[in-house]
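Excluded from the complex is one protein chain; the other protein chains are retained at their positions.
All chains are identified by letter, namely A, B and C, in their written order; residue positions are counted from 1 within each chain.
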Amino acid sequence: MIIVMDHQANDAHIEAVVARLARAGFQIHLSQGVERTIIGAIGDKTQLKNISLEAIPGVEKVVPVLQPYKLASRAFHEEGTLIRVGGLKIGGDTIHVIAGPCAVESRNQLLEAAKIVKEAGATMLRGGAFKPRTSPYSFQGLEEEGLKLLAEAREATGLLIVTEVMDVRTLPMVAEYADILQIGARNMQNYFLLREVARVDKPVLLKRAPSATFEEWLMAAEYIMAGGNYKVILCERGIRSYENYTRNTLDLSAIPVIKHLSHLPVLVDPSHATGKWRFVPAMAKAAIAAGADGLLIEVHPNPPEALCDGPQSLNPDNFSSLMVDLKQLAPALGRKLS
Amino acid sequence: MIIVMDHQANDAHIEAVVARLARAGFQIHLSQGVERTIIGAIGDKTQLKNISLEAIPGVEKVVPVLQPYKLASRAFHEEGTLIRVGGLKIGGDTIHVIAGPCAVESRNQLLEAAKIVKEAGATMLRGGAFKPRTSPYSFQGLEEEGLKLLAEAREATGLLIVTEVMDVRTLPMVAEYADILQIGARNMQNYFLLREVARVDKPVLLKRAPSATFEEWLMAAEYIMAGGNYKVILCERGIRSYENYTRNTLDLSAIPVIKHLSHLPVLVDPSHATGKWRFVPAMAKAAIAAGADGLLIEVHPNPPEALCDGPQSLNPDNFSSLMVDLKQLAPALGRKLS
Amino acid sequence: MIIVMDHQANDAHIEAVVARLARAGFQIHLSQGVERTIIGAIGDKTQLKNISLEAIPGVEKVVPVLQPYKLASRAFHEEGTLIRVGGLKIGGDTIHVIAGPCAVESRNQLLEAAKIVKEAGATMLRGGAFKPRTSPYSFQGLEEEGLKLLAEAREATGLLIVTEVMDVRTLPMVAEYADILQIGARNMQNYFLLREVARVDKPVLLKRAPSATFEEWLMAAEYIMAGGNYKVILCERGIRSYENYTRNTLDLSAIPVIKHLSHLPVLVDPSHATGKWRFVPAMAKAAIAAGADGLLIEVHPNPPEALCDGPQSLNPDNFSSLMVDLKQLAPALGRKLS
Partner (left out) sequence: MIIVMDHQANDAHIEAVVARLARAGFQIHLSQGVERTIIGAIGDKTQLKNISLEAIPGVEKVVPVLQPYKLASRAFHEEGTLIRVGGLKIGGDTIHVIAGPCAVESRNQLLEAAKIVKEAGATMLRGGAFKPRTSPYSFQGLEEEGLKLLAEAREATGLLIVTEVMDVRTLPMVAEYADILQIGARNMQNYFLLREVARVDKPVLLKRAPSATFEEWLMAAEYIMAGGNYKVILCERGIRSYENYTRNTLDLSAIPVIKHLSHLPVLVDPSHATGKWRFVPAMAKAAIAAGADGLLIEVHPNPPEALCDGPQSLNPDNFSSLMVDLKQLAPALGRKLS
C-alpha cells in the first residue's frame, strides 16, 4: 500500500497518516521528495479494508500494491484450474459448447432444442426456468416445471444442464436439477446469492456484470471461493459501452487478461454480447481463437417464435454450420472440440 | 411499433412479418418506399413482448413507439407524485436531506451521527445494517443489531430511518425497523427482491444501477409499482463512465429527464457519485439547482475511522456548512429546505 | 514514480529495472516485501517519458506519483487564473454567459440572435463560421462571410465574439475576427492546431473531448500553455456514456475537480451536453451552483428553422426566462451575473 500525499500536505498531516497506519500494525517507509511525500505501508492488508486513509487531510491518493482477491488469483494457483462435472473437464484442451434456448418455453421446444444441439456437438444444454426480464409484463419462465423439462432433456440426450439461479429461496430446487448453476450478469454482485451458492457442491458459471471491471468480477468469484466452493467458471458476455448497435460490447480481451490474473476457466457468450444472431458465429470463432475454454450460445428451433431473445438466437442450420467451422478451427489452435 | 425492413428484403420476408403481426392481433400499415419497406403495427403492445420480429429474415430493425413502462410514466399520472412518510412529503417544494454514515458501526457512532445530522437540519437518517461490499473480507454490517440501533436513533432524534434491504429473507426484519426501504444500485435489477418490496407498505428508495439507462431504471420502478407499491422514490447516484478520477459520473441530467418522463420524485446521492468528500458540497448544490427533491449524503463523526466509505463521507463541520449553503440556495430556486 | 514488480519477478528482472532507471539518472529506493518488490524512482520525470519500463519482464505496473501536467496544475499557480478579454474578467465572482446560434446562417439570423442574447444579459456571442458536421452532406458554415457577420454583430451590440477555429490554415483569419478562439471537442487532441493557437495572443476556449479524462483535458491545455499562451478557458460539454437519451452525459463534477487540480477557469455548455432544449435550463442552473465560471448556451431566433442543432437551441423566450432565473440564483451562491 502506497500513500501519496498532496503538494500542500504538512508534517501534521503526514504524522496523522503514519500514526493511523502504525495503530493498525503496519510498518512504515517514509520518502520525502521535493514535490511529494510518499508513505509505504507493509503489513496485513486486510486491516486496511477497515480504515479510510483518503479521508485524512493531505492524502492525495492511496495506491494498492496487491490485487484484492487471493483465492481467485493466479498467484494462489499457478496451474489453470480444471473443473470436472459429469465426466467432462472444463478448463483444459477441450472446448465445450453449451447451447440451447434463452428460456424453457414448452416440452416440445426444449426437447427439440436439446436434440438439435446434441446432434451438432454441444455437450451441455442451457435454458432458463426463471427469467430476469427487464419488463414485469414479459414472460417470466416456467419455474419448477421448466427445471423438470431440463431434467427430462438431460435424460433424453445425455447433455448436462446449465440453468440460472436467481433467488436464494429457489436455490435448493434449482441445485437439485442443474449440473452447473448459472449466476446471471445482473446478479454478479448479489452477495447474498453468492454466499449461498458458495455452500452448494456444484460448479458455478459466473457471468460478468455488464459494467464490472475484471477486478470486480474476480472479487465476485472470490466471494464464492471464500465461502468454500472453488468450482467457479467465469463467463464474459459483453459489457456496456456507448456503442448500442450491438446489445453489448464483447470484451474478448477478458480471455487473455483473466488467464493472466487468475487460474479459473473462462467461457464466452457471444449471443448476449451481440444481441443479433447474424454476428454470433464470427464472435464465437474469435472467442475460441482468443483462448476461451468454451462457449455459451443461444439456439432456438424457431427463433421468430421465441418468447425471449429470439433476435440473438441461432436457428438449427446456423448453429450446425458454426459447429462445423469450430471443429475445423480448434486443431489449428492446438485445441479440440469435445 | 414500426418495423424497418432491410434493403434486400423481398416480398416473402415482408409477408412473413405481416402474417406474424396479424396472428398476434395487430393492425398493419404497409409503406413500400423506393429504398425501404416500413411496416407499422397498431395493437396490444404487450403481445409484442413475446414475439421476436428481429429474428425474421429481412427485418433490419424494430422501433418501439411507446416507452415500455406505464405506471411510472408521466402520461399515466400528469402531476408529480407526493410521497408521504412519517409526516413528511417527498416530491413537493420542500427539499429533504437524508444523511448519516455508510454503515452502522456502533451505538456511539450512530447516535453521534444522528445528533449531528439532526442539528444541521436533516430530516432522515441513513445507515446500512447489511452492507454489499465488493470484498468478502470487508466489514459486512451489524445486521439486526444495526437495525435496532437505527430504531434507537430514531427514538432519540425524531429522524426517519432509511436503510438498505438486500435479501428477500431479511426483508420482513428490515421492513419492521425502516421508514423507507432502500434498494441499492447493485440490486436495481434483482427482480425477486423488487417483487417482494412491491408487497410491503413502505416507500422504496430505488437507486439507479451504475450502468442502467433511464428506461431500465423506470422499468425497475415499474416492477415495484406493477406489484402494488406505488411509493417509489428514485435516486441518482452516479453512473459508470470511462472517467475514474471520480468514483462514478454523477448524471444530474437524470433530474430533468426523469421529471419529464415520470411523475416519481428523484433524489441525488453525491457521496457515492464522486467518492471524494471534497467534491460532495458542489454536487449537492448542483443537484438542488437542477431540481432534485432531496439529497442522500454520507456523514460520519470521524471519517478516517469509518469502516466503510470514509473517503466520501463529510465530517460534521463540512456537513453543517453545506446545510447552511443549501438553506440560502433553496429560496433562490423557489424551494425550501425542511 | 513507483514500479510494482509481479509475483514471479526474479532478481534479474529487478536488476534490469534498476539499471535502466539508474542509466536515466534516477535515484532508486528498493523495497522487497514478502509478496512483491517495489521500486521507487526519484529524479527528472521528463526522462521517464522516453523509456518504457512496462516492457521489461517482471514489471507489473508503473504508478506515477505526480500528474503529468505542470503549467495547468494548481500547484503551479495556487490562485485561480483570471482571464481578461475586452474589459471582462473570466474566472472571478462574475458569471459570464456566452450565447448565440450553433452556426452563423445569415445576416438577419445572426443580428437578431445577437440582439436577443444581449438584451437578456449575455456578454458574449457565440456562432460558428466553420462547422464540423458529422455528415459531409450537411451545412458546413459560411466561412469568412460568417466571421464578417460576427464582427458586424459585435459592432452592433458590444458583445464579444467566441467562434471555433478548426484548421491551421484559417486560424489567422479566425483570429482576426474573434475575441476568444474556440477549440471544439473533436479537436481537443489535434496537437498541430493546439500548437498554433498557442502562438496567438487571444484567449482559447478549450472544450473537453467527448471521451477525454480530466488528465487528458488538462494535458491539452498544457500543450497550449507550453507553447506560450496561458489564457486557456476550459469548457465541459458532456462526455460519451452508454446513456443516449441525452446527446452526451454532462459531467458537472468536472467543475469542482478541475478547480481542485488546476487554476484555469471552467465554463459549461449544457446545450451540447443534453442535446434537448427542454433540459438546458436545469443543467445551466446546476452548472452555476456547482461553481462554473460561466455558460455557453445555444440560442436561435427560431429553432425549428435552424440549419444546425435546432433541437438543443433555446428560443428567445426560454433564454430570457433562464437568464432571469440565473440572476436570482447567483447572489444566493455569492456570485453575480455580469
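Worth a mention:
Methods note: a contact is a pair of C-beta atoms (placed from the backbone, for glycine too) under 8 Å apart; a residue touches a chain by one contact, two chains touch by 3 or more.
From a predicted model like this one, the values you see are computed outputs, not experimental measurements.
Among A:287, A:323 or A:337, only A:287 touches the chain that is left out of the view. From the options C:42, C:56 or C:254, the residue with contact to the unseen chain in the full assembly is C:56. Touch with the chain that is not drawn comes from one residue among C:18, C:173 or C:226, which is C:226. In the full complex, subunit B contacts the hidden chain through residues 2, 4, 7, 29, 31, 33, 35-36, 38, 40, 42, 63, 65-66, 75, 240-242, 244. Listed for subunit C, the residues touching the missing chain in the whole complex are 16, 20, 46, 49-56, 68, 132-139, 166-169, 186-187, 189-192, 210-211, 216, 219, 222-223, 226-227, 240, 276-277, 303-307, 309-311, 313.
Not every partner is drawn; the one left out touches subunit A at residues 211, 213-215, 239, 241-246, 249-253, 255-257, 260, 273-274, 278-279, 282-283, 285-291, 328-329, 331-333.
As a convention for this text, only the chains that are shown with their structure count from here on.
Among the chains, the centre nearest to the mean of all shown protein C-alpha atoms is found for B. Here the CA centre of subunit A is 26 Å from the CA centre of subunit B. Multi-chain contact residues, meaning those touching two or more other chains, occur in subunit B at positions 211.
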